[in-house]
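Missing here: one protein chain of the complex. Every other protein chain is in place.
Our next item is chain A:
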Amino acid sequence: MRKEDTVKLISAEGFEFIIHKEAAMVSQTIRNMLTSPGSFAETQHGEVTFPEISTTILEKICKYFYWNLQFASGKETEFHIEPELTLELMMAANYLHT
């Protein structure tokens, strides 16, 4: 794994999650941010800040990305979601097109 193959997602509280680009691109919104032409800061540094998404939710989303990749490659497991997270998670998923 090379450093260029990762992206840094930053939560509302400034917590950082470093994940594979491949995983992040499960989200259509992040995919667009990272692959759009032009010299956006997001594309250049591989850093995306989400001032609207709390740390707990962002971590859950990162877990989902990896789960999604595994699922797509045939490893079908369940993805557990705590009931108290569902509403915020759905709003974030809507925003991220995930």
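Following the convention adopted for this analysis, a residue touches a chain if its C-beta (ideal position, glycine included) is under 8 Å from a C-beta of that chain, and two chains touch if they have at least 3 such contacts; residues count from 1.
The rule we apply is simple: contacts and distances are computed from a predicted model.
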The chain that is not shown, which UniProt protein name from "S1 motif domain-containing protein", "Ubiquitin-like domain-containing protein", "Trm112p-domain-containing protein" or "NTF2-related export protein" does it carry? "Ubiquitin-like domain-containing protein"
Over the whole complex, note the residues of chain A touching the chain we left out. 1-3, 6, 11-20, 23, 52, 54-56, 59, 62-63, 66, 91
